[in-house]
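With one protein chain held back, the other chains of the complex are shown just where they sit.
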Amino acid sequence: MAIKTEPFILNIGPQHPSTHGVFRLRATLDGEVVVDVEPVIGYLHRGIEKLAEGRTYTQNIPFTDRLDYLASITNNLAYVLAVEKLAEVKVPERAEYLRVITAEMMRIASHLMAVGFFLNDLGAMMTPVLYMWREREKLLDLFEMVCGQRLTYNYMRIGGVSHDIPEEFLPALKRFVAEMPGFIDEYDQLLAGNEILLVRSKGVGVLPEELAINSAASGPVLRASGVKWDIRRADPYSIYDRFDFDIPVGSAGDCYDRYWVRVQEMRQSVRILEQAIPQLPEGEVCAEVPRLLRPPVGEVYGHIEAPKGELGFYLVSDNSIAPYRFRIRPPTLINLTALKDMVIGWKVADLIITFGSIDVCLGEIDR
Amino acid sequence: MTIALNGEEVAEKIRGAFPGSVVAADKAAVIVTNQSLYQVAEFLKNTAGLDFDYLTDLTAVDYLDYFEVVYHLTSLKHNHSLVLKTRCYEREKPVVSSVVNLWRAADFQEREVYDLMGITFEGHPNLKRLLLWEGFVGHPLRRDYL
Partner (left out) sequence: MTLLEQFQLWLATMWPEWAAYVTPAIVGVVIVIAFALCMVIVFIYFERRLLGRFQIRLGPNRLGPEGIFQPIATAVKVLLKEDIVPAKGDKWLHWLAPLVVFVPVLMIFAVVPFWEGAIFIDLNVGIVYVVAISSVSAVGIYMAGWASNNKYALISALRMVAQVVSYELPVILSILGVVLMVGSLSMSQIVAAQTIPFILLQPLGFIIFFLGAVAEMNRSPFDLLEADSEIVAGFHTEYSGMKFAMFYLGEYCHALAYSCIIATLFLGGWRGPLLPPFLWLLIKVVAVFFVIVWIRATLPRLRVDQLMSFAWKCLLPMAVINLFVVAAEVLWLPESLPWIMVVVNFAFAGALILLWSKLFTLGGGRVEV
């Protein structure tokens, strides 16, 4: 005989250790089982899209840092690529390489955070996070060398990048690239075979391929569901068509696959770095672009493969110095669309890890 | 490389299926009437050769005379893309039909457009404000909101 139970509502957040920011999940639970879940967002809404309509194209670059603050270089890149597409600016070769190098470093740093905090959500007591931070710290040091910042880099400019790299940067980066595969092996050794990690994450929070496409999931979430779709390959931007790398694809679309895809992507990013460093040409790092850029009337949608998914900028220009419309396509917000389907029927603990495996960043969701 | 389909060619196909639905078309985009939006979207999604299974981006632009709702569609199968647009001349209570039934991805994005632009999406199962709180007055992304 089944006991009659009544569902109750549990507000997970906005003050909660594992919502990765100020985020609220309004979960309806039946005992420990999730019956319904509704994300409630907007606690960090700063109105960037509105603010950007009153600032010049160049002044908007720092705003993009504040979107996904764990991967601000790629945000910069997506925005400047969109503006360059709109204003038809030609970027110097060296700047293109520097962009790819920093973007791939950023991808590694972002995935390190994602994997670390996924394990933290699994209850592994900060240890994996601190191991990941050991390498992320080196990356942050490298970024500090390049642009003096450790979180919001504001490195890209329309037509190039803000600074050339200092001479100590390349040796340090080479050392990092040489060491990193070993560290990834170490993570694999420590984590990938862990019985508890496997039973907790395999088969949990499954996102079927069809639903993943239908709900426009992107990035590692989409690829973990078995769709071989990476904008670096599907619609190459910058100079990604010159590099040789694989697109890791999961099969089951569960939390473990999302974790696995991220780890493999780190390896591929290291591969891209290995190829990019020797090719780095000499020359200018920024094209001559007027301070007050007036792109021709028109509109553009520029998108890149950010660490968390497809980051797009839809810009409408009316030939003034400020964009007429500045729309950001936030990958993690759209990845969250299918969260409900992934967690219903699972336990609260699975809800937390599924949410963690999507790898959200609230700065980007709320904008 | 994602091929951006020529809007004029796609418009021809749409005209063939739904006469009178296309308002304008150029190389970059197809603009359809408000009433036929859902049918056109369904046609684009389900027609072999087009197969727009992936709604990349949904947003709206306020041109003061009218609102333009912009759909960036992609086909992962054929790796091509299309920009679909529709216009709303009503300012007080603009209404566009929702495409959530076709693409789940529209769920949050339509709520966001409703929240910030004030465009109602007919047929959306849960059309509430997304980023701003319930009871907020006005729609900040409109150009006349100061």
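Going by the order they are written in, the chains are A and B; count residues from 1 in each one.
What we mean here is this: a contact is a pair of C-beta atoms (placed from the backbone, for glycine too) under 8 Å apart; a residue touches a chain by one contact, two chains touch by 3 or more.
In this text the structure is predicted, and so the values were computed from the model without any measurement.
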Where the missing chain makes contact, among the chains that are shown: A
Selected residue (touches chain absent from view) among A:N60, A:N75, A:T102 or A:N120: A:N120
Chain A residues touching the omitted chain (full complex): 8, 10, 16-18, 30, 32-35, 119-127, 130-131, 134, 194-197, 199-200, 202-203, 344-350, 352, 356
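Please note the rule applied: only the chains that are shown with their structure count from here on.
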Between chain B and chain A, distance of the C-alpha-averaged centres to the nearest whole Å: 26
Chain B - residues contacting chain A, complex: 1-2, 28, 53-57, 59, 61-62, 70, 72, 76, 79, 83, 103-105, 107-109, 112, 116, 129-133, 140-141, 143, 145
Residue ranges of chain A in contact with chain B within the complex: 41-42, 45, 47, 49-50, 53, 211, 213-216, 227, 229, 234-236, 299, 301, 303, 310, 312, 314, 316, 324-325, 327, 329, 333-334, 336-338, 366-367
